[in-house]
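As you look at this complex, bear in mind that one protein chain is not there, while each of the others sits in place.
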Amino acid sequence: MDYITGQFLVNLLMNGILIGLIYGLMALGLTLIFSVLGIVSFAHGEFYMIGGYVVYYLLQAFGNLEPMIAILIAGAVTFVIGVIFELLFLQPMGKGDIERPGEYAILLTFGLAFFLQHVMIGIVGPFPTKVDRFYDFAEIDWGWLRMKAATVWFFDMPISSSRLIATGVAVVLTALMIWFMSKTWTGRGLQAVSQDRQAASVVGINPSHMNTLAFGLGTMLAGMSGAALVTVFAWVPWVGMPASSKSFIIIVLGGMGSMPGALLGGLVLGIVESFGAGLYPDPSKALAYKDAFGLLVFALVLLVKPTGFFGRKL
Amino acid sequence: MKRIPIQGVLLVLLLIFAFAFPRIMQGQPYWLYVALQSFFWAMMAASWALLAGYAGQFSFAHIAFMGIASYTSGILGRDLGWSPISGIILGTLMAGLVGVLVGYLCLRLRRTYLALFTIAFSEIVRLIINAEHEFTGGPMGLYMEPLLETTSYVPTYYIMLVALIVSLAIMYAIANSRLGLFLRSIREDEEAAAAMGVHVVRYKILAFVITSMIAGIAGALDHHIIGFIAPNELMIPRMSLVIAMAVIGGTESLISASLGAIFIHFAMEWLQKIPVPASWMPSLRENTATLQQFGLSLGEGYLQTNAWRMVLFGLMLMLTLRFWRNGLIQPLLEKIGRQGVAEETVAKRKFSQEENEIEGTEA
Amino acid sequence: MKLEIKNITKNFGGMQALNNVELTIDKSEIIGLIGPNGAGKTTLTNVIDGVYKPSEGEVWLNDERIDHLPPYKIARRGLGRTFQVTRAFRRMTVMENMMVPAMAINPGAKRQNVINKAQGILEFLTFEHLANEYGRGLSGGQQKLLELARLLMLDPDFVILDEPFAGVHPTLQETIYGYIDKVRQEGKAIILISHDMDSIFTLSERLVVLDFGAIIADGNPQNVKQDPVVIKAYLGEDEEEDY
Partner (left out) sequence: MFRTKRYIYALLILVVAALIFAACATPEVIEKEVIVTVEVEKEVEVEKEVVVTEIVEVEAEAPPVGRCAPMDAADVEVIKIGVPLPMSAPGAVGGGLAMQYAVNIAVDQLNADGGVLGKPVQPVFYDTASLPERGTAAMEYFITQECVVAVVGEYHSSAGVAEKEVAHKYHIPTVFAETWNDTITGAGYAEVFRIAPASSMVAAADVNYISNLEGIEFVVIVTENTDYGLPAADQTAEALATIGIETEIYSADKGVADYSAIITRIQAGPVPDIVMTLTTGEDSYNFENQAIEAGLMPTADTICIANQVAIQPAFWDAVPGGNYCSFRKVGLVPALANEVTQTFEAEYRKRFDIFPESYALEAYDAMMIMANAIENAGSLDPDAIITALEATDITLAQGRYYFPYGSDNPVPDDEPDWMWHQWPDPAVLFIQYFEEGQSATDAAVIFPEVYQTHDTFLIPFGETP
């Protein structure tokens, strides 16, 4: 246990915060979908995966494409897929044709996840790919802050530059999303629907359009987070499964349907995983249980306070 | 009840077929083995249908109970030299015990929350089995003592068949007893059921216990027959297979769910390669490179579709949910069984619809 | 038979839904429970029924304290209720719906006896032709009837009817009147919650008025009607147009 020093703990915390912000971005779309449609999309990770692949193939085809534009295109592609799926499969839920919408949505999105993942295995193949970091950092040495192309040392603590870029994208996207939800007419419409469907429809908002829009936006956010993270992690068609389960954990931690909650939940999950893996006594199992720590916290929160930190009543 | 003779006849025919299967498939142990495995899936799907379709508890932990029972039996056999039979019994009890725990923890959780919690539980179980490899064998898997010291599948086929029939009979009896009635009322409306005097807590837990014990016995039996278990079998995609089988069969009928499982298991085997008509062959031959690009390949008159059958499967699950909410097999069975009654019911429904309309205009 | 509600207070977060409610019912009678929207009528029902635990106070049924008991035990001890929004078991037939309470209170019940009893009740409520229909196939009014039928199967001493006339066809309303009469004849107490003032005044023998979570009047309907406090509480509220 002699490796546990103050510096070590600070490093763990920092790692947890960085990855936590990224996790938060992953879950943002899911929480939006939940707040408006009241369902959890089990195919969330698959949209995340598709977003990453869109960027990968765009950059393969047009090598000098500005990465940020590639991210936007990835968002557009996943938006379209999400909207099509919503129109074809989720619309009947809003119309009351479905006996038990909650269960229907769970099973349906589960099927979609299965479908998309295997379609991608068929199309792109099962071999890992990865996109190199979008931008190289300049070389700097100021003592407390050193930078090289791939790494930044902040008080001697190494931080991957691609991770920093992804975190930046995450923060910008989250800010944009919160602005969109609170300041634009459409965003307020979404919020109105998420709070009271009937009242919203009385004041002239078409809830079923809002459903479609919310699902599309949710999948778009998933796609964009995948697009931003394809430089951080190696990419395979089943990369979405862990992303999905992390997103579930996060939205439950933060409170289903709450956007700031998603960010906070992401941070909590990142920190819990980081400290869990860093401090678990048996080193050979520390990493093996990394996912289990998050799941355990998740299960406990579900049991003790299912509404999470910011959640509304069940 | 008078109205099910057709169904009854069908059932008997089906049973006769099932018992005659080894005879029909003489010299083809492969199909016998496939059938044997399909019975395992049928038990899983039917017990999940009881839990989800009757009691309304959409749990994803079913495969974990299967794993718990199998691993308990396997480890007892390895470390304490227990015979498979006693191992299976204890494994099943263990699954039931964990079922009590999970059922109790899940009392307050509904729908999405329940699904998420049970997924987490199931993953934690798998991660523990994987990580504690000194004890469980971990990813290297665990040898399970064979149930019978024979390489023929005939006796094991009958064992699984009888296990399936007995478990279906037990579940059918439950579904049609007071307990089934209460479970369905809980599914429909917990609060109203409680107001009608139904002990919601007890029956919810009971549903978990019974179904997880059936999943447990199915798993323990099957893995003793295979002789080996690996944690890969507890992965969530395997659970989705169970769910898809039950959904495509029909979650509100045990027999439909189990027939769905058997049907899908056979279909998945058959779909490994699709026989391609000779007339297509020349054009397909020219495109061999394209085919291989997508993980397909062409044998003599066959198209390899290993990866793509999963795509088909996912699509089928989605379409079934969207357009045939009672599954594909259940409506079929109902149609056969209710021919005489159909008209009467339609008339009644029409009547009540009219009444509905009257009220609609008034409100 | 005796139902005592002693000093009940119920808080939701900062909001006080019920405030020191005292009510005793010790004989067979029809009690009308009225009050403006949000007065706490449904909350009171839920507290009596065990869905909510009261923040303060006690509920006693036949000299047994029941406020800590779960709803199913309270139901078995002889207190039944309907719901404001009907809660039929939608994917069960009418007959199955009715078997649930009968089987729940009497584990040893013979299936045939239960069916016979249910058939009698269905005939009385004039919808025996729908015995094999699914709950979801029924109209709103028929669902109300189904809830009443379930209550008869449960056979409680105290019956709480929450808005039994809301959205019900006039012919069915007659049936419900008949039902209330019958239950009254059997010597049971009925707590009737309704916005339909005509029915309340026609039927009830005692009238309780709730406002802001407190009882502001309790007594003979005619007297209560004249009570200035009650008139004030309803001032500016057109209760008929609420619906």
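Letters A, B and C mark the chains as written, and numbering starts fresh at 1 in each.
The definition used in the following text is that a residue touches a chain if its C-beta (ideal position, glycine included) is under 8 Å from a C-beta of that chain, and two chains touch if they have at least 3 such contacts.
A quick note: this is a predicted structure, and the numbers were derived from the prediction, not measured.
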The chain left out here touches which displayed chains? A, B
Cross-chain touch to the chain not pictured, restricted to B:78, B:108 or B:133, is B:133
Which of these, A:21, A:147 or A:241, touches the one chain of the complex that we don't see? A:241
Residues of chain B (touch criterion as defined above) contacting the omitted chain: 12, 15-16, 19-20, 22-23, 26-34, 37, 85, 127, 130-131, 133, 138-141, 147-155, 158-159, 162-163, 165-166, 169, 173, 176-178, 222, 226-230, 232-233, 235, 237-238, 269, 272-273, 289, 292-293, 295, 297, 299-300, 304, 306-307, 309-310
Absent-chain interface as seen on chain A, which is shown: 3-5, 7-8, 11-12, 15-16, 18-19, 117-118, 121, 125-133, 150-151, 153, 158, 160-162, 232-236, 238-239, 241-242, 273-278, 283-288, 290-291
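The rule is short, and it goes like this: only the chains that are shown with their structure count from here on.
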Measuring between Cα centroids, which chain is at the maximum distance from chain A? C
Can you name the chain whose C-alpha mean lies closest to the mean of all the C-alpha atoms? B
Just the number, please: Cα centre separation of chain B and chain C in whole Å. 42
For chain A versus chain C, what separation do you get between their C-alpha means, in angstrom? 48
Give the residues of chain C that touch two or more other chains, as numbers and ranges in rising order. 90-91
Residues within chain A bordering two or more other chains: 99
In their complex, what parts of chain C are in touch with chain B? 49, 51, 70-72, 75-76, 80-81, 83, 87-92, 96-97, 99-101, 103-105, 107, 129-130, 132-133, 135, 137-142, 150, 154, 167, 169
Give every residue of chain B touching chain C within the complex, in rising order. 178, 181-182, 184-185, 187-189, 191-201, 252, 345, 348-349, 351-352, 355-356, 358-359, 362-363
Residue set of chain A touching chain B in the complex reads 39-40, 88-89, 92, 98-100, 102-104, 106-108, 110-116, 118-119, 121-123, 125, 241, 245, 248-249, 252, 256, 285, 288-289, 291-292, 295-296, 298-299, 302-303, 306, 314
